[in-house]
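Working notes for the structure below.
Complex shown without one protein chain; remaining protein chains in place.
Letters A and B name the chains as they come in the text, with residue numbers starting at 1 for each one.
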Amino acid sequence: MKDHIIRRLFYALIIAWGVTTITFMLLLASPNSPADKYLANLSTRIQDPAEMKAAIEARYGLDRPWYRQYGEYVANIARGDWGWSFSTSMPVMKLIGVHWKYSFQLIALSMIFSSVLGILIGIYSAVRQYTRTDYLATFLSFIGISIPNFWLGIMLILIFAVQLGWFKTFYDTSLAMFSLANLKALVLPVITLGTASMAGYTRYVRSATLDNLRKDFVRTARAKGLPERTVIGRHVFRNAMLPVITIIMWDLSGVVFGGAYLTEVVFGIPGLGRISLNAVLAEDYPVVMAITLIGSAIVLLTNLVTDIAYTYLDPRIKYD
Amino acid sequence: MSRLSARLGGVRNALFLLAVLGLGLILLADILLVDHILDPWGYFNLFFIITALLYGVYPLFVNRRLTRYYWERTRRNRIAILGLAFIAFLTLVALVGPLFIPDPTRGNIGEEDMPPLGISYEQSFYDADSGRIVSQVVTGTWARPLGTDDRGRDLLAMLISGARISLRVGLQAILVSISIGVIIGLVSAYRGGVVDQVLMRFTDIMMTFPTFILLVLVVSIFDANLNLIILFIGIFGWTGAARMVRSEALSLRTRDFITASRSLGASDSRIIFRHLMPNVMSIIIVMMTLGIPSVILAEAALSFIGLGDPTVASWGQILKAGQESLDTTWWVAVEPGIMLFLTVLAFNFFGDGLRDAFDPRSQV
Partner (left out) sequence: MPTPLLAAPSPEGPTPAPAAEPRREPQGLFLSGTSAGDAETLNWILAADSASFSYSGQTMDSLATYNTQWQVVLRHLAKPVEVSPDGLVYTITIRDDLQWTGGIKVTAEDYVYTLKNLMFSDWLSYTYKEDWEEMVNGEKVTVRPEVIDDTTFTITRQTVDPEFVDNAIYGLTPYPKHIALKYEGDIKAFTQAEEFNNLGYTGNMGPYIYQEWIRNDKFLVIRNPDFYMGQEDGSPHFEEYEIKIFGTTAARHAAMEAGDITYTGIDPPQVAKFAKMENINMYHNPTSGYTLITYNLRQNGWEGLKDKSVRQALSMSIDKKAVARSVFKGFADPAFSFIPGPSPWFTEEGVPKFGVGPLYDKQRARDMLREAGYGAREVDGRPVVLGPDGEPLKLVLATNSGNKQREDIAFLVRQELGDLGIEVEMKLVPWASLLRQYMNNRVPGSDQEPRFNNGPEAVSEKEWDIMVMGFSTHPIAPSGSSVFYKSDGGINYWGFSNPRVDELFERVKSREALDIEARKKMYAELSRLIAEDQSVDFLVYPQAHPGFQANVDGIEPGMNMGYSYHKWYFLQR
């Protein structure tokens, strides 16, 4: 098991290297350099863009050959210096240090919201298969996965913040992180971000539960006269969790860098999503690289966690 | 029976090769002799129509009993049929609709911000002559049943032409990713060894990428127009398909009929095309149907953050333009939103039904 983890970590390192390298290549391939993006701000004010462009490239260290930039970048990453973000004028580490928590609280709450509700509804729906509740849950879960989440967010703001006035129209960063007010401010964003995942989990849990309900050990347990609650809770639930955990972990990266991104834009949450969107548009190399690196690290880590969770939940699986 | 189908397969492969050769010749002529016979997507589409006819529709036709079996299974799922009906309707609208509507890109000065049929809306604008804001209540009419946007473009016309664009985005991007996925998955499973290792590690890297950021990055870097956006969405979406196809093919590889045909001396390509392909076809079809909605949503999301192709009125673009004035001329954003939602829902319904039909084990 320990060997396995070490091997996986080593492997993760190689993948992370691959990811950053590809990102770097893409940035190099861009026809517009960051200096072009900087000059674009000047609009029609500056008369000699050629001279200015050279100066800006020198300022950002982009005038050196690409392999030196790349080499230095990799070396700096290894040393823990992630560079200076020129589109926001602060060290990348500090930038991420400030903004990760806004994304984290949103994603964490939304994962809790979607997995708890998804699992409960899914099991309930499976146990009551072919009842009206089941059909309703199935139908709603279809709607949940089909509704574009940025669209849902706008609608929620329009109804609950503008029309009914229950919530503020935007997220207020001056709220203390662990306060009721902050929790309230996150209600709409969490629903926006969590709905699709919740609907997805409902469907997976339902099907996994149904699969297990038909298994022999459930019949045996029932035949032994165990109460239905114990059968579902201990036998069915535990076994149904395996595929569900995979799905949740797999979904996480999509949530972090897909849904959260758009949710942050809609609700004005200054999380990593908005930071990275702006960095991408400004071609702020150091930030873009850092974000992809962190993104892939999250995926790799969740994969590892999934593996380990499997060994605990299913004793049949073993890694040597 | 098996000999006959084998021979048919031979004819089919020959036909396929002939068609591809023909396409190649046109392409060559396009490059060397005449300018622009078909755009690159034209070749892509023709290629897939040929492939789908020969390897998708034809086997269904030959294997009528199996087809009927699947159809019966799908049909039992009423909701899937509902989805299919909507998709069919939408396809029809997308194909022939544009022939019957006015130019959707044309604005009509004086007809801006018209509400849908039967709905009243107070229009206001500043009248420079009188120096004050003039308001008038307008009610939607049959002339513009779904209203107009702020340029005075007819929304019904826009939604119809948008259907064509969004379906095209969905279909083509998914074809790109499925074809890459299938090729990588099959080759990986079939060749095994170093090839498998390299391909699967590459798949891992691509899977590890935060896909949406990558998409935003390339679309922003290369000022992507719609064609490039489709291509990029396709290029970044193949990993799931590759893995699934690979694992399915791996489990098939050891089955008797493959080992048998190999021992009979069948060539690699023959085994891949004749045996592996048809057997992973069911997964491919399900993945395609379930993949289309996410592709359509990805294009809409790109449009929403301002990275879509502004010269093309896809649903996402209309929604993006409309959401700026959602509290006044709400219909401009609500209508494409509903269309997006219904389309995605329909594909999910249908894809789900198909999966159930093809695979009795999964009952989601």
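By our rule, contacts are C-beta pairs under 8 Å (C-beta built on N, C-alpha and C of every residue); 3 or more make two chains touch, one makes a residue touch a chain.
All figures in this text were calculated on a predicted structure; none of them were measured in a lab.
Checked against the full complex, the candidates A:Leu28, A:Ala75 or A:Val162 give a single residue touching the omitted chain, namely A:Val162. Although one chain is not shown, part of chain A still touches it, namely residues 31-32, 36-56, 58-59, 61, 84, 86-91, 95, 98-99, 154, 157-158, 161-162, 165, 168-170, 173, 264-270, 274-275, 278, 282.
Touching the omitted chain from chain B are residues 105-107, 109, 112, 124-128, 133-135, 150-152, 220, 223, 306, 310-311, 321, 323-329.
Here is the rule we use: only the chains that are shown with their structure count from here on.
Between the CA-based centres of chain A and chain B the separation comes to 25 Å, rounded to the whole angstrom.
The touching residues of chain B, counted against chain A in their complex, run 79, 201, 204-205, 207-214, 216-218, 220-223, 293, 297, 300-301, 304-305, 319, 323, 326-327, 333, 337, 340-341, 344-345, 348-349, 352, 361-364. The residues of chain A lying in touch with chain B in their complex are 15-16, 18-19, 22-23, 26-27, 29-32, 139, 142-143, 145-148, 150-151, 154, 158, 162, 203-204, 206-207, 210-211, 253-254, 256-258, 261-262, 265, 276-277, 280-281, 283, 288, 291-292, 295-296, 299-300.
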